[in-house]
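Of the protein chains in this complex, all but one are displayed in their positions.
Let's look at subunit A:
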């Protein structure tokens, strides 16, 4: 895995524009002065480890509480899985991931060229009144992601799916899980 350091002027949006490497390669870019970094991975479940390492490193550098760090990784993992399974649906493709550390928050952004879809629209809270064996569990991963982070935004930009996860940097105790009883609206 190559690690490239880029000048600050190339940071927005880092690691996602321009001619990246072909599917099958992993590229990591990092600009520590700006607190931003990015990588491009093949749209495959085998890339989940790489995404997890990226997010855990970013959140760790931001000093997230361990439970917050776990939740950010969970949200990123579920979102990446969703892009692979429901976005590209087995077709070859690339997922661009970048992230940054701001004064009060850590953000991770996913960009992909799968058919347009807002992953939040597939979110289904668990049907607690149904026996486990009879549950429809599609949408559970997005539900876990949505409730894990402080913000989960989606927009379609020039035909590209862009999803952003945000975790606030809190001192001391972690927050309670977010209420997902209201369906999110597309932004």
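The working rule: a residue touches a chain if its C-beta (ideal position, glycine included) is under 8 Å from a C-beta of that chain, and two chains touch if they have at least 3 such contacts; residues count from 1.
Note that contacts and distances are computed from a predicted model.
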Name per UniProt, for the chain absent here [options: "Anti-sigma factor antagonist", "AhpC/TSA family protein", "Putative membrane protein" or "Molybdenum cofactor biosynthesis protein MoaD"]: "Anti-sigma factor antagonist"
Residue, one of A:91, A:137 or A:156, that touches the chain absent here: A:137
Interface residues of subunit A (partner: the chain not displayed): 45-46, 48-49, 52-53, 66-67, 70-71, 73-74, 77-78, 81, 84-85, 126-128, 131-133, 135, 137, 140-141, 143-144, 147, 177
